[in-house]
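Attaching a single structure in structure tokens format; questions to follow.
The block that comes next holds subunit A.
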Amino acid sequence: MMEPRDLASPAPWRRLLASRPFVIGGILLVVLVLAAALAPILAPHDPLRGNFRLRLAPPGPLHWLGTDHFGRDILSRLLFGARLSLAIGAATTLASGLAGTLIGASAGYFRRLDEPLMRLMDALMAFPAILLAMAVAATLGASVGNVIIALAVATTPHTSRVVRASVLVVRELEFVEAARSIGATETRILLRHVLLNCLGPLIVRLTYVFAIAVLAEAALSYIGVGPPPPAPSFGNIIAGGRDFLVTAPWITIAPGCAIIAIVLALNLLGDGLRDVLDPRLRP
Partner candidate 1 sequence: MTTGPVLVVDGLTTELRRTTATILEGVTFSIAEGETVAVVGESGSGKSMLALAVMGLLPRAIRRTAGSIVLGGTDLAALSAGEVRARRGRDLAMIFQEPLSALNPVMRVGTQIVEVLTRRRGLPSHAARAEAIRLLGRVGIARPAERFRAFPHELSGGMRQRVMIAAALAAQPRLLIADEPTTALDVTVQAQILDLLRDLKRDIGLALMLITHDLGVVAELADRVVVLYAGRVAEIAPATTLFDSARHPYSRALLASRPRAHGPRSALVPIEGAVPTAGTMPAGCRFRPRCSLATVSCASPPPLHAAGPDHLVACWAVQ
Partner candidate 2 sequence: MKTTFGRRTMLATGAAALACPTVLRAQARGGDAVLAIVQAPPSLDAHVTSAQAARNVNLHLYETLFARDENARPVPDLAAGVRISEDGRTYVFPLRSDVRFHSGKRLEAEDVVASLDRCRRIGASASLLAAVDIVTATKRDEVTIRLKEVQATFLDNLSSPRAPIAIYPAEEAAKPANQIAFIGTGPFRFVEYRPDSHVRLERFGDYVPNPNARGRDGFAGRKEVSLNSATFRFMPEAGARTAALEAGEIHVVESVDGPTARRLQGNPRLAVYRALPFAFQVIKFNHALGPTADVRFRRAIVAALDMEEIMAVSFPDIFELDGAWIFPGTAFHTRDGTERYNRPDPALARRLLAEAGYRGERLTFIVDNLRSNVDTATVVQQRAREIGVAIDLSVSDWPTVSRIGFTPTGWHFWAHGFGIEPFEGPGSVMAPWVNGLSQQRPDPAIDAMFADLNRALDVSERQRIFARFQAHMWEQAVAIKAGNYGLFQAATRRLHDFVPYRIPRMWGVRLDA
């Protein structure tokens, strides 16, 4: 039987700080976020401004990670790219969290809504997310906002299922009965008790959504439906190097490593959170 948990209590925090993946992932992420936040200070060059006489320069003292075919500094573009990547990831996570909670909680709590909502989610899940995002981008045009919409649409079905599963478990617990018996309204029960107790699995899921969003944004940009150029998104940088795999492989390699660092940090963080917050989930 699942115990109602109080996330505000210090115990989870202490356990989190004792979790090695959480601490390593957390430190890595903080470093990356700082690098992104301080990009204007750290970046040695203007990420958008190129010198076409220095195009496709290999890594060297002037450009540590080389330049692209505009002669733009890859390192500077990566630093600014991290901002974009993290911002898109964070916004997707927020959107997926809100929509997923709304849909999942409604489906789990109001029985009549369950079937139609879940069928709709099934239909969305049956679409490969990348094609869905392509279609959205083709429809609305490629922009940062539309990438977020596309990724949120693609990740919401799974998030809503996580929330629904938790709601189904929690709603049957005694303390919900207790709340109902003292005359709490349905909405209040849903908000106060059920959702609070679904927060653990949701936080864990959203950490992974963040990681998925960073990966998917890169794939979308690579296919050409990501944030429009000259935005230095990781996927855009990789796509820009596609024609120069032989002559300038550094354009392709460096942003991939940056993606790995961010996603690795998020996955570690998610593992740590999962171990502490959601003992039921153990993939």
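Candidate entries met the following condition: all candidates are chains of the complex that A comes from, given by their letters.
To be clear about the criterion, a residue touches a chain if its C-beta (ideal position, glycine included) is under 8 Å from a C-beta of that chain, and two chains touch if they have at least 3 such contacts; residues count from 1.
This is a predicted model, so every value here is computed, not measured.
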Identity of the candidate that touches subunit A (this complex; choices 1 or 2): 2
Candidate 2-facing residues of subunit A, complex: 48-50, 52, 55-56, 69-71, 138, 141-143, 224, 228-230, 242-248
